[in-house]
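One protein chain omitted, others in place.
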Amino acid sequence: MADKFLKRENLGRLIDSVRNGGARFVAPAIDARQAVYRAISGADEVTWDYILPRNSFKDYLFPQTEVVAEYSIGEGGVEIRGRELSPKDTVVFGSRPCEAASLASLRSVFTWDSVDEFYTAREDKTTVVTVACTNGDEACFCTTVGLSPESVAGSDVMLRETADGDFSVTAITGRGRGFLSAHSAAFEDSGSGSAQKPLFVPEKIEGVDISRIKERLARKEHYDDPVWAGLTRKCIGCGACTFVCPTCHCFDIIDEGTAFEGERRKNWDACQFDSFTLHASGHNPRDAQFKRWRNRFMCKFNFYPNKFNSRGCVGCGRCIRVCPVRLDITEVMEEMSR
Amino acid sequence: MENAVREKAKGLLTSGEVKVVIGWGWNRNGTRTTPVFITRPEDAGRLVWNPLCVNNLSVYLTRKFKDIQALGRPAIVAKGCDIKNIAVLVSEAQVKREDVYIIGVTCDGVVYRQELWKGELTPNIMPTKCHNCDVRNPHIADCVIGDRSGFVPPEAPAGMVFDRIKALDAKESAQRWEFWIKEFSRCVKCYACRQVCSLCYCERCITEKNMPQWIETSAHPRGNLSWNLTRAMHLAGRCTFCGECERACPVNIPLNLVNQKLITVVKDAFDYRSGYDASAHPPMIVFSPEDKENFIK
Amino acid sequence: MPRIGVFVCQCGNNIAATVDTKKVAEEMGRLPGVVYTCDYKFMCSSPGQEMLKQAIKENNLDGVIVSACSPHMHEKTFRKASEAAGLNPYRCEITNIREQCSWVHHDRTKAVGTVKSMDLTRMTIQRLKKNRPLDKIRIPVRKRALVIGGGIAGIQAALDIAEGGREVILVEKEPSIGGNMARLSETFPTMDCSQCILTPKMVEAELNENIKLYTYSEVEKVDGYIGNFTVRIRRKSKYVDEERCTGCGECIEKCPFKVESRFELGLAKRKVIYTPFPQSVPNVPVIDAPNCPKIQKDRCGVCALVCGPKCIDFKMEDRIETVEVGAIVVATGYQLMPNARFGEYGYGRIKDVINGMQFERLASSSGPTGGEIRRPSDGKVPDSVVFIQCVGSRDEKKGVSYCSKVCCMYTAKHTMLYHHKVHGGKAYVFYMDIRCAGKRYEEFVRRAIEHDGAMYLRGRVSRVYERDGKVIVQGADTLSASQVEIEADMVVLATAIVSRDGADTLAQRLGIGYDRHRFYNEYHPKLKPVETVTAGIYLAGTCIGPMDIPESVAQGSAAASKVLALFSADEMSREPITALVNKATCNACWDCVTACPYSAIEKDAVKNRQGEIVRRLARVNDGVCQGCGVCVAACRSKSIDLKGYTDEQVFAAINAF
Partner (left out) sequence: MGEHTEHTQTTGNSSEPRIMAFVCNWCTYAGADLAGTSRMEYRPNVRVIKLPCTGRIDPLFIIKAFENGADGVLVSGCHPGDCHYTTGNYHARRRWIAFKNLMEFVGIDMRRLHFSWVSASEAIKWVDLINNVTEEVGKLGPFMEYKGLGAQAVE
């Protein structure tokens, strides 16, 4: 049962309320003909016409590039100063259920041994307001990985669009309830009574069996299976899929600056790049693109589930949409279900 | 025509003249084309040819794809524009002409992006290159499939890319700077532009050289600018305007503008057009004592 | 951490007046890796150098910076001193704080100079941290020379090298050495008979044990680099066995066929088996195969019948010989501009219009007329001769832009020879300027005018035509501002000296530069006049540009002295500033190969144990590379770098800006 209702025209009020509280309001906006998550200042910037924004909102929890320390080299040698992190409260509005489900995955990987505060401190301050999907496309496959437009995992607040364009609002977590009460002025207690818009539920891909995939990946023989090369030799080795993926988390640490001072940065990396796992000797255990692609698949369906007990793939389909050679992960999933 | 491509591929594979045919096929749902590698004659039926066949498959001829090379001598289904890239690869000794069988397909244009396809090829969904194409009948090929195109490109190149370049050129430099910094600031350094480009065949890209690290790997505007400037320079005199980089860019950076700008510069300054002559030296590694400029004081 | 020493020179007051050297030294001492600094009055003095050496040893320095004058001044000095103290010389760098700082910024408060000196020194320190120790390149030298061209310059070079005790191969494409000089009658300004001074040299060249004459031969291919060239030479078939031929001349005597003589420039005929001229060296005839009926149609064969030693072989074929040499002297000479271009002077149309070289043949006692001046059309001794100078020279429109340099002198000589041989004959000379700068040259021309009565007219000829067996020359005399018309019996054109046909092809084979007239480029027109940019290849004579005999001879000797200097040691050593390919990342696109101005980069390959090529890559030939770095900027994957100016070094310097 809905806790509150949000009139579409009151979104501005919500944004103002959030921003007046000192928080950042992140929502899909159109940039270069694409819906993109962006920190916005008014309702007119927000777009409703999207399936999923081009980027994942992990950008706001795990930025593509961030300074983690500064260094200077002087008379006394090298001096390193850590970067104090004081993340802003952030509201991510308009997330989809699939990518909200990725939060647990990211958290698991950033906390499994030591805690990466650069991630956790941000996540702790983030409220995820999800809008259940009323449209989608052929790349969507959440149902195939066990999620659906109604999944609430990772969301603090869940919105369902009604036929007249307003939203019924349900708090999922304590943080969500806090959010509703903090910004109560933006919400209505009762709605117009209009029916909920039907959700877009992608058809489950018949040939895919996640448990069978896991089983198959657990057996080492698959490494030499020619099926890998056959399916993925068209991969050109760019990092587009990993950079839009809500669960991809690889990063690289680099130093940038002059000879005397500079900063240490944490930058996204991608397992698809040909320098991934390249050893200083010149040897690379993953010396062909299909091996790197296999690694990505393993990460999603073996490493994440087995090592962190979390899901590696949420079925958002971004990697399929963005791939320059239309390499469709579900086709590989199907093959690996055999 | 599609059948002719299939028959040709089948014949080549059956005779053993080639070991793999690189072409386009459908994805599972039959909604998008995707590169396919046909190694058995009986699979030749998977090949397709239609206006969705946008990918420039010549990238698969480069040394980066060792496992494709390991399959044996390739045949490649190629549009005229794709063949331009093969010509550059040959001129830069990356591919020997005799080592690849080119199945040229005549072409009436392709879509700019597959998402735009609504079942019919209309001029407004075609990229600028198609509007100005002078290689609709493949200029270098071992065989050409399809009816001869009678298309005559306009004398003065036209299309959105040219219009936008003209508009930018007319602006103040500060406005151009603002425009490009905004465009490049979206760059996520996924290097899809590089990976999809058959002329970016370096096994170790300059971005991956870290002693010294000329191009900062960070995706901040400074690192993005140096990457995009360097990419453009490395393609100066070589780029054939196939448009793959812009198509592959997940953040819609208008790379075609930079590419075409330099193509025009090279054409005007050195009277060179890339991709037409596989025996020509790329213009940026040769010179003429008569090269004209007016800015070196 | 590196251990760097920074030495700041005061250069007396030259630097210290506007730079606080003490402060520079102190500030540099704060930089990471700098363990020793000082400033000193004169770093280049003996005590200064001693101090440097001492400091290197005592502080165990692994690199030194000397902030002082321009590296063009004392880089060598300080690198040598560093080496003496056990440091690799390339771990010593100079910061230029004099020519480019203290001397150009006159701020007496020292603020400007000190700041800039510190910046520059800091940049050099960072650069030095990336300097790798380098070793001088040592190249073995093959002590045999190749001389291309058997004219006077080539003969002189060959003789001098041979005198110096080294082997020489002298390649000449004609059947005899001698070149253009062999055609000349007398030579200015001494009026020596050309043959009389040339022939002994030719014979000397033939007899010298160190000289191998390859006449009737051409260079087809040149590989390698200084000290180690491999040259492919085509030895054209003479159809006469050189070893056995005695030079008796019986074959020539009996040969029934005659064709026009190239040597005589169309003024006479020669036999089909021939020597170009009587004094030919070697004195071995050759058969002019295209004109020989025996070779073409298997008819005749008289020469073989009369040959005593039976050394004629109609089946003889060209031979390819490959020789290895350490140095090459190019002395391929010149030719005259084809006069056909100058229709207004009637050349080719009017028989009695000839060029200067043809006049030389007429005046030569071994020439077609036995030294009598007779005009070609009817053999008449001309009563008057018009000489026209600057035909093609100094004429950007129809000819060449440059002055052919020797025509003023030889025209004066021609008027004298004509006057001496045809008493009462009248010589007219149309000239633009008289250029006779040279020892006794001015006097020579004055003699022609004053003693031998040559009539010099300053002006151009507009038209030459025939009338009643006379050649009418119309022209302007600008000094008297009048039009003149001269009824002459003969006209001699001083046509321009131009480079030889095929000069460009040979230059490309050799990898040397040439100008738009296809004359070869010296390394430096003043300071390296006989060297080329390709180390080990030298130039002599008119292949560089028009010059006279003494100059050509001097250049032959100069080139020879360069060769002998190169051959004086078993190895030569070179600065190790050369390019280096990263084998792991080279794409084998050959951009560097194309871009290299010296053809110093080769296409190489890595093979596996089975001998199959597993990857291709570029390889720099250290012997040829001059260290310009064009390849480095051309390489997209940055797989080639320039030692001494590596990307890391440049990057470090920029980064310390």
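Just so it is clear, A, B and C label the chains in written order, and each chain counts residues from 1 on its own.
Convention: a contact is a pair of C-beta atoms (placed from the backbone, for glycine too) under 8 Å apart; a residue touches a chain by one contact, two chains touch by 3 or more.
Note that the structure is predicted; figures quoted are calculated from it, not measured.
S.K.: Which listed residue, B:N29, B:T122 or B:Q175, touches the chain dropped from view?
M.R.: Considering the complete complex, B:Q175 is the one touching the chain left out.
S.K.: Of the residues listed, C:M1, C:V104, C:A569 or C:A584, which one is in contact with the missing chain?
M.R.: For the chain that is not drawn, the touching residue is C:V104.
S.K.: Quick one: say which of B:I68, B:C190, B:C205 or B:M284 touches the chain that got left out.
M.R.: B:M284
S.K.: Tell me which of B:L71, B:L121, B:M160 or B:A232 is the one touching the absent chain.
M.R.: Of all options in B:L71, B:L121, B:M160 or B:A232, contact with the hidden chain holds for B:A232.
S.K.: In the full complex, which bits of subunit C touch the chain not displayed? Write them out.
M.R.: Residues of subunit C in contact with the hidden chain: 70-72, 96, 98-101, 103-107, 109, 111-116, 119-120, 123, 513, 521, 533, 577, 595, 597-598, 626-630, 632-634, 642, 645, 647, 650-651, 653-655, 657.
S.K.: Residue-wise, where is subunit B in contact with the chain that is not depicted?
M.R.: 168-169, 173-181, 185, 206, 214-216, 218-222, 225-226, 229-230, 232-233, 236-237, 258, 261-262, 265-266, 269-270, 283-289, 291, 293, 295-297
One rule holds for everything that comes next: only the chains that are shown with their structure count from here on.
S.K.: So with touch defined the way it is at the top, what topology do the chains form here? Options are line, ring, star, complete, other.
M.R.: Looks like everything touches everything, fully connected.
S.K.: If you tally the C-beta contacts for A-B and for B-C, which one comes out higher?
M.R.: Greater number of contacting C-beta pairs: A-B.
S.K.: Let me have the rounded angstrom distance from the C-alpha centre of subunit A over to the C-alpha centre of subunit C, please.
M.R.: Comparing mean C-alpha positions, subunit C is 70 Å from subunit A.
S.K.: Measure off the straight-line distance from the CA centroid of subunit A to the CA centroid of subunit B, and report it in whole Å.
M.R.: 31
S.K.: Approximately how many whole Å separate the CA-defined centres of subunit B and subunit C?
M.R.: That gives a centre separation of 47 Å.
S.K.: Listing for subunit C: what residues touch at least two other chains?
M.R.: 584, 652
S.K.: For the complex, which residues does subunit A have touching subunit B?
M.R.: Where subunit A meets subunit B, its residues are 31-34, 54, 64-65, 138, 229, 233-234, 236-240, 242-244, 252, 254, 256, 265, 267-268, 270, 273-275, 288-290, 322, 324-328, 330-331, 334.
S.K.: Could you pull out which subunit C residues touch subunit B in their complex?
M.R.: 584-585, 587-591, 594-595, 616, 634, 636-639, 647-648, 651-652
S.K.: Across the complex, what residues on subunit A touch subunit C?
M.R.: Touch residues, subunit A against subunit C: 73-75, 77-78, 258-260, 282.
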